[in-house]
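Below are the structure tokens for one structure; questions will follow.
All protein chains of the complex are present and in place, except for one that has been dropped.
And then chain A:
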């Protein structure tokens, strides 16, 4: 798959734009790994500035969220099954199967529960992540 189809990730960019309007101190882009280290429809965990990030590559693009499952309290979200619910790209926690919207981090099964989503892009075959700051 070419990087052109992977580079868009419009949803995660939009998320960051909303979360940090005019924030001058947002963190830098960190290169993580070559794109071919990400299997389609599967996640991996990465360490970005000491933060455990879950990276997913799906047919809808790249996504990045916290790796911490906020319900189970373990760092496992990257190992969940990727899919869709009603057209929304999702990952299901491998611990107790709560489903999260990959583009916003919102839990679709438990109101009020969410994980942070991070910015992710592909440049010259390298996957890069920019952390979203704490709310």
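Going forward, contacts are C-beta pairs under 8 Å (C-beta built on N, C-alpha and C of every residue); 3 or more make two chains touch, one makes a residue touch a chain; residues count from 1.
Operating definition for what follows: contacts and distances are computed from a predicted model.
J.: Looking only at the UniProt record of the hidden chain, which name from "Phosphonate C-P lyase system protein PhnK", "Thiosulfate-binding protein SoxY", "assimilatory sulfite reductase (ferredoxin)" or "Succinate dehydrogenase hydrophobic membrane anchor subunit" is the right one?
T.: "assimilatory sulfite reductase (ferredoxin)"
J.: Which residue, A:62, A:76 or A:122, contacts the hidden chain when the whole complex is considered?
T.: If we include the chain that is not displayed, A:76 is the one touching it.
J.: So that we can see where the missing chain sits, which residues of chain A does it touch?
T.: Touching the chain left out of view, chain A contributes residues 32-33, 37-42, 44-48, 52, 55, 58-60, 68-76, 79-87, 89-90, 92, 94-99, 109-113.
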